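For this depiction, one protein chain was excluded, whereas all remaining protein chains were kept in their positions.
On to subunit A.
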Amino acid sequence: MGKLYKHHLFWPLCILAALLLFNLFYSPDFFSITMHDGHLYGSLIDILNFGAPLILVAIGMTLVVATKGIDLSVGSIVAISGALACLTISKGTDQNALGLIVISILLAVGLSVLLGAWNGLLVSVAGIQPIIATLILMVAGRGIAQLVTGGQIITVSSSKYSYIGSGALATLPFSIFVVVLMLIVALLLTRKTSLGLFIESVGCNPTASLMAGIRANWVILSVYVFCGVCAGIAGLILSSNVSSADGNNAGLWYELDAILAVVIGGTSLNGGRFYLTGTVIGALIIQTLTTTIYMIGVPPEITLVVKSFVVLAVCLIQSDSFRAAIFYRWKTRHYPGEKESIRHVS
């Protein structure tokens, strides 16, 4: 029991379960799933489908955060990638041509790689603090997206393109498969190669990592590139889902939700150990929360306030010192050093 309680997924899973439990009582049809034209429909499916871009972005963000970095530009990359893909398709004569779709996807992902590399170079080679380095692209990126779309909302009418974001494979939304694929890629990259070890090592102690012969700059560059790619694919899913690209609003505030998902998932902003599965659960918590708020009919003008209160509660529940202060005040006293060491030993 003690082991279970200390597992890094314990609190995230509890919170997710609590949210679902709330829905079970408040709106029982939350769990109903119906079959329609070979698609499954229902709130749970919606959460997975609409949550897909966030999960993707958060997976990329996890690796960046593990190197003690942060990427504020993901929201802008989402917008740029979607804009470029839609622009390419809208310029084509036959918008349903498979070749065109593939080219547009490759272009969008390729640009995301470049944008990620830009961030990575600023952080690793130029040595700019990550929050500042990525702030540049966060601001400029919106402008680039505007430039690509020409200030308009580009709409496309391509059934093949919209398959990415709203098509179904084996009755489930196709976007889920994209997310699972990227999650597997990330897990393989970090757990089957030694990239994960190097990321944690660099995030924990960059100087010592360098002295041990790790190419810290390459590690940092690669996580920002990976994060850029994740954001780019998320941009494809988002724009394909609505068959249009909006340079202004696509992926707005995604960076903040993604960072939140990473932190809820148990990865520390101080770098070091990271938990990809935790991040996925964190993103699901955020998406479930958003869906729940819409479902129970919170007036739109205060949804953000409600959301922030729930997020505050989530963060407090996860905080060791807060829990100690509330629940065990009379039992355990405040020994910061010891708590630290016990947490790591177990």
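Descriptive notes on the structure:
Keep in mind that, in the parts below, a contact is a pair of C-beta atoms (placed from the backbone, for glycine too) under 8 Å apart; a residue touches a chain by one contact, two chains touch by 3 or more; residues count from 1.
One rule holds in what follows: contacts and distances are computed from a predicted model.
Looking at the choices "NADH-quinone oxidoreductase subunit D", "Fructose import ATP-binding protein FruK", "N-methylglutamate synthase subunit A" or "Pimeloyl-ACP methyl ester carboxylesterase", the name in the UniProt record of the chain not drawn here is "Fructose import ATP-binding protein FruK".
Note that of A:His39, A:Lys160 or A:Arg273, the residue touching the chain absent from this view is A:Arg273. Within the whole complex, the absent chain has one touching residue among A:Pro28, A:Gly213 or A:Pro299, and that is A:Gly213. Of A:Asn96, A:Thr193 or A:Asn249, it is A:Thr193 that touches the chain left out of the display.
The omitted chain makes contact with subunit A at the following residues, 192-195, 197-198, 200-201, 204-205, 207-215, 272-273, 333-338, 341-342, 344-346.
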